[in-house]
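Omission of a single protein chain aside, the complex is shown with its protein chains in their original locations.
The block that comes next holds subunit A.
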Amino acid sequence: MPLLRCRGLRKEFGGHVVLDQLDLTVAEHQVVALIGASGSGKSTLLRCVNLLEEIDDGTIELDGEDISDPRVDPDRVRRRIGMVFQAYNLFPHLSVLDNITLAPRRVHRRGRAEAEAQARELLDRVGLGAKADAYPDRLSGGQQQRVAIVRALANSPRLMLLDEVTSALDPELVGEVLAMIRDLKADGMTMVLATHEMGFAREVADEVCFLDAGRVVESGPPEQVLGEPTQPRTRQFLRRIIEAGRL
């Protein structure tokens, strides 16, 4: 059974169809990269999976449970899914440590000592142990994004959704965040990531999905989708990317 299965997803914003008959299946321990032009619906798809947006048709199943059923408690679903945003979205009034322990303490009702020990261990592992007591505005963009990933991991999620986590970063800071995602993959984390980094998608993804106008136009192993795309739309998109020097 796949960990995540989206079938016939539809999402409109005021009559404008953003996701249209979209299907996506993600097996456990699999990494799926979503690529596609700006506005193709990558972020919207991730937000729908995390129930931050209400879908207009179709179903989303997580671990075999239909989470798009309105009777499902969305808070309970989100505890099993970690989400990382393009703009980090750290809480500016909380220290790094408090950002990370907020959900374990309030949602999972862990004790402060236990939650902090776990947070410090996670921070140490990504080389940010010294920043535990700093506030987000004192960190570089790359450090903030790594803290945001740690914050999502502290919930021990089954699935991670990463929305263009490197596109707000200066080129020299991208590497440290990508290294962290590489480690997550090595640990067997299931991930769906929207990205503009084709090189990284090729390296880390088991499957690449090309989105266009709210549909998955082409999907498959990275060598195939990025190397020998069969669909004209995909070729066109990749050609533009190459011209922009991003492949």
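Methods note: contacts are C-beta pairs under 8 Å (C-beta built on N, C-alpha and C of every residue); 3 or more make two chains touch, one makes a residue touch a chain; residues count from 1.
Just so it is clear, contacts and distances are computed from a predicted model.
Asker: I want to check something: the complex is missing a chain, and I'd like its UniProt protein name from "ABC transporter permease", "RNA polymerase subunit sigma-24", "Peptidase M48 domain-containing protein" or "Fumarate reductase".
Answerer: Of the names offered in "ABC transporter permease", "RNA polymerase subunit sigma-24", "Peptidase M48 domain-containing protein" or "Fumarate reductase", the one UniProt assigns to the missing chain is "ABC transporter permease".
Asker: Quick one: say which of A:Ile81, A:Leu97 or A:Ala119 touches the chain that got left out.
Answerer: Of the listed residues, the one touching the omitted chain is A:Ile81.
Asker: Looking at the whole complex, which of A:Arg5, A:Lys42, A:Lys131 or A:Arg151 touches the chain that is not displayed?
Answerer: The single option touching the absent chain is A:Arg151.
Asker: Which subunit A residues would touch the chain omitted from the figure, given the whole complex?
Answerer: Against the left-out chain, subunit A lists 47, 50, 52, 74-76, 78-79, 81-83, 85, 87, 89-93, 102-103, 106-107, 137, 151-152, 155.
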